[in-house]
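Heads up, one of the protein chains got dropped from this complex, but the rest are sitting where they should.
After this line comes chain A, so read on.
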Amino acid sequence: MSFHWESTVIAIIAFVLLYWLLNKYAFGPLFGVMEKRRQLVNEEIEAAESSRREAEQQLAEQKRALEEARKEAQEIIESARRTSQKQADEIIQAAREEANRLKNEAIREIQNEKNNAIAALRRQVSGLSVQIASKILEKQVDEKAHEQLVDQYLREVGKTS
């Protein structure tokens, strides 16, 4: 076994050269690519996370919008019901009033007719009594005539009755 320091020197030179070459042409680019991939993965994860967050936010928004719409619809239905109730009440009220009015009018008219009829009857009765009176006065000449007259009337009455 012999020792040659030249081997040591050559080994040192070779190793340093190899280190330099490998780093320049092989490992440098390789480390770069690995670092780039790491960044890519990081970015992808971040993007996925942010899109998930966005989706969640949108879902919540949508839920809120839906809830709002539902509430609004409920309100609209409620108000429509109230309005229709009010209108129905109003219509019934108006009909009732109209009916009352018609009834009152009819009553008044009936009263009027009645009064008119009574007045007309009264007028006729008074006219009749004047006629009777005048006829009596005309025929108050004699007893005979008088009797005749009464009979005549009685007959007339009997005929009419």
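Annotations for the structure displayed:
We take it that a contact is a pair of C-beta atoms (placed from the backbone, for glycine too) under 8 Å apart; a residue touches a chain by one contact, two chains touch by 3 or more; residues count from 1.
The rule is simple: contacts and distances are computed from a predicted model.
Per the UniProt record, the absent chain's protein name among "Copper ABC transporter ATP-binding protein", "ATP synthase subunit a", "4Fe-4S ferredoxin-type domain-containing protein" or "LuxR family transcriptional regulator" is "ATP synthase subunit a". Among A:18, A:45 or A:60, only A:18 touches the chain that is left out of the view. Taking the whole complex into account, chain A touches the unshown chain at residues 2-12, 14-19, 21-23, 25-31, 33-34, 36-37, 40.
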